[in-house]
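With one protein chain withheld, the remaining protein chains of the complex are depicted in position.
We call the chains A, B and C, going by the order they appear; numbering starts again at 1 in every chain.
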Amino acid sequence: MAQITLVEAINLALAREMERDESVVVLGEDVGVDGGVFRATLGLAGRFGPGRVLDTPLAEALIAGMAIGMAAEGLKPVAEIQFAGFAYSTIDQILNHAGRMRHRTRGRLSCPMVVRTPCGAGIHAPEHHSESPESMFAHIPGIRVVYPSSPRRAYGLLLAAIRDPDPVVFLEPTRLYRLFKEEVADNGEAAPLDACFTLREGADVTLVTWGPMVPETLAAADELAEQGVSAEVVDVATLKPLDLDTILGSVARTGRCVVVTEAARTCSYASEIAAGLAEEALLNLLAPVQRVTGYDVVVPYSRLEHRYMPGKARIIAAVKKALAFA
Amino acid sequence: MAQITLVEAINLALAREMERDESVVVLGEDVGVDGGVFRATLGLAGRFGPGRVLDTPLAEALIAGMAIGMAAEGLKPVAEIQFAGFAYSTIDQILNHAGRMRHRTRGRLSCPMVVRTPCGAGIHAPEHHSESPESMFAHIPGIRVVYPSSPRRAYGLLLAAIRDPDPVVFLEPTRLYRLFKEEVADNGEAAPLDACFTLREGADVTLVTWGPMVPETLAAADELAEQGVSAEVVDVATLKPLDLDTILGSVARTGRCVVVTEAARTCSYASEIAAGLAEEALLNLLAPVQRVTGYDVVVPYSRLEHRYMPGKARIIAAVKKALAFA
Amino acid sequence: MSIVAKFEVHYSQFLDPHGKAVEPLPEFARDPGNLVALYRWMVLMRAYDAKAIALQRTGQLGTFASLLGHEAVNAGVGSAMERDDVFLPTYRENGVQLMRGVSLKELFLYWGGDERGCDYAGPRRDFPICVTIAAHVTHAVGVAYAMTLRRERRVAVCALGDGATSKGDFYEGLNAAGGWRLPLVFAVTNNQWAISVPRKTQSAAQTLAQKAIAAGMEGIQVDGNDVVAVRHAMDRALAKARAGGGPTLIEALTYRLSDHTTADDASRYRGPDEVAEAWKLEPILRLRSYLMADSAWDKAKEDALLRECNEQVQAAAQAYLDTPPPTAEQMFDHLYAQLPAAFVRQRAAALGDE
Partner (left out) sequence: MSIVAKFEVHYSQFLDPHGKAVEPLPEFARDPGNLVALYRWMVLMRAYDAKAIALQRTGQLGTFASLLGHEAVNAGVGSAMERDDVFLPTYRENGVQLMRGVSLKELFLYWGGDERGCDYAGPRRDFPICVTIAAHVTHAVGVAYAMTLRRERRVAVCALGDGATSKGDFYEGLNAAGGWRLPLVFAVTNNQWAISVPRKTQSAAQTLAQKAIAAGMEGIQVDGNDVVAVRHAMDRALAKARAGGGPTLIEALTYRLSDHTTADDASRYRGPDEVAEAWKLEPILRLRSYLMADSAWDKAKEDALLRECNEQVQAAAQAYLDTPPPTAEQMFDHLYAQLPAAFVRQRAAALGDE
């Protein structure tokens, strides 16, 4: 078993599934000979041919719409949008068509497709390369939204996403693409969709997060442990549909919850979690739920982005506040 | 003072502001000689000329993008998107450009523009004519999102939106366009943006809603009153930025809150309100916050839409549940 | 200065407005039986259209988009396609859909606000009506790409209107189809109006056919009130596509004789003279004139056909009206292949909530 990065795990899952199922095709900008600007599709064009690994024209609505047509006609397209900042022009297609085709035709046509896109800030990239649009996608009926946070989960969840009979928006944390390695068995085993992963057990507070903020949150939990605070860390992983039960179960034990995301605060996915708790966990909450989020501002250009993203310090401060609540 | 409908109030505000400020222009599909498919722009082309009331080609990204260019160059465009279902292709422009132009240029250029679009279900229209995308817009930094619910507020808020120096997404409840009339003084007075309106005072529970669900919520409050339950009704009106203080103040008094929206539940704007309460009102809450929302499904075609939209009965049931909570 | 590229846009018409042949007819049209078959479809379309409007006016149908005047485009496209081709319609191609095996009842159900109307028992792989203008142009690219990848000889046919040619999706799809030389035919019905917006406001392009030039593909203009011209252009485009020759854009010139939909009042934005002029060019009369002059048709046949069509339409309308309304679980049961656990409670709540 090899130690690989998250982006290598994506690549591995793509290759594995293309090998297993010849209806799987990959499409997007620069996914062919270049292997994608992050190399997520490296080697696929050479191995499976340009017919199954298509460099598209520069047109995101086309990429999404084309995937819908392919999927309805029996292929299993995995579309790459180069950065999430360019994925907004796919929303029309994903919301109005991908998420509706099955419903609209009462199951006659469907859209087994995946739209992959790198997300999140912190890589010192130009404008529009730092987006966290997950809540906008999570609002869309008829689709799944998945956001892995480690090589192993990325591998298993991507396999699950490709095999899923319905459309999946698969968000990939750019910041974690090469941040750390993990042993990943290339055994073709899918990870469960629609389930949270409890990454660390704890008794005093539940930290809920997903995607790129997971390592930072785990680091905060480590530091808290040194200070005698036992934090449970839940990686939501599949944002839609949400496995709220796992979170409720954790909060029932800890009585405190901090939700962490780097997305702008208002109508972020952190709000969805907090709302679920407000509705279902009132009697268990010993302190208010707190959202540790990006500010309601435009992600600043790279020189200031470290001041935008919530870091360990803000997470720890929120936990302390929760613990101090009488 | 004339009794007019909500759509007439929109029309009145547009005419008033075009008269007062010649930099105001109206653009969109069929807004010219046809006066808009709902007649919101009726008579404007005749009065102000086709140069200031433009029928555009059928292209929503163009409409939004063009408005951005116009606004940066000193006009005050008011763009109409024919139905919210066609507004998804404007998100890219609104998020990546309208909401960022001022920030990106450090105030050198700005986007004083309004994007108006009719929203909501319940008019027995074809597919895509029933959308409630407010939470997707409310997530976008740098813009305002306004959703009036009566002729008078529509008039005042639209004036405020046009005069605002920043981009405003102005959602109009199609179902209320002609549902009832109200006296509206055409005095050019703007209503306050960024403020909730308390439409009805009450002691037992706070009902928070906006846009098309306001009349239904008021009706529920009426019925509750007959049953001896005193419900406060808050019309959020401006969803971004949110005047949470008014809601907190109300909940501090009532101790119970039900949030009502017809949008699909997950990541709806109801989640944002509930999250705010989970964070700020824990000690005041005598019962869990409840979201009464559309289901997480595609709005069904017209024959079933009455089963999709939350009605008075569901609001009342939620209130009863809140009151019964021990 | 040198010239690096040259283009011509051609126009084709076989039957003039009086039903006179102005060119030697193509092979298929020399058999009057074929033209009679097309004529019968066109008359059925008009009977269906009238019935749908009547149902809407009496509150028995939702907003309806009439295809009055578009019968030749519909019949030309519908008759040229093979069964296992894929059709991607807008709301104004119910005629094509009928010819492809969508039932009248299904169409009524659709306009009655019931998704079951999109579960076509006939053409299982045809797309449902695309309401968001031009979005389906990109779907057609995906469909045609899948056909190519699997080395099938099928073709995707994407129908759209003049207004749709202004939308980015139209162009993105067209451009990609050209690039991959996909088996794809774009059937653009230029009916001169997009709701209240006239064709010339959509674009300064003299023809819509020339939009194809931007995508490096062939574009051709035909008289869309002449079913022979439409059918002939479709035949050629489909044959070319099947032979690997790539996509074609066909601009069919016709006129929307109706309001945009039953929710529209066209008299607000266009004068009666223009409409009266357009009636002189309409496709059914034209074909009938030709067939009568050719003795392939007569008054008795006409009367019988009208009766037959009306009965057929009436029966379908009744079947539609007799269909029990959809039930609340239908909101959930085709949303995902299997309803995720997270939404099971919502489903139960929806069923409980009467």
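In this section, a residue touches a chain if its C-beta (ideal position, glycine included) is under 8 Å from a C-beta of that chain, and two chains touch if they have at least 3 such contacts.
In this text, all values refer to a predicted model and were calculated from it rather than measured experimentally.
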Option from B:Met66, B:Ile81 or B:Ile316 whose C-beta touches the chain left out: B:Met66
Touch list for chain B against the chain that is not drawn: 25, 51-52, 54, 56-57, 59, 61-62, 64-75, 77, 92-93, 96-97, 101-110, 141-142, 144, 165-166, 194, 241-244
Chain not shown, touching residues in chain C: 1-12, 23, 166-172, 175-176, 178-179, 181, 201-207, 209-211, 213-217, 221, 246
For chain A, the residues touching the chain missing from this view: 29-30, 32-35, 37, 55, 57-62, 85-86, 89, 124-128, 265, 295-298, 300-305, 307-308, 313-314
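The rule we apply is simple: only the chains that are shown with their structure count from here on.
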Most widely separated chain from chain C, with each centre as the mean of CA atoms: A
Approximate Å spacing (C-alpha centroids) for the pair chain A, chain C: 40
Distance from the mean Cα position of chain B to that of chain A, given in whole angstrom: 30
Rounded Å distance, chain B centre to chain C centre (Cα mean): 36
Sequence positions of chain B contacting 2 or more other chains: 61, 85, 89, 127-128, 296-298
Residues of chain C whose C-beta touches two or more other chains: 115, 132, 168, 330, 335, 342-343
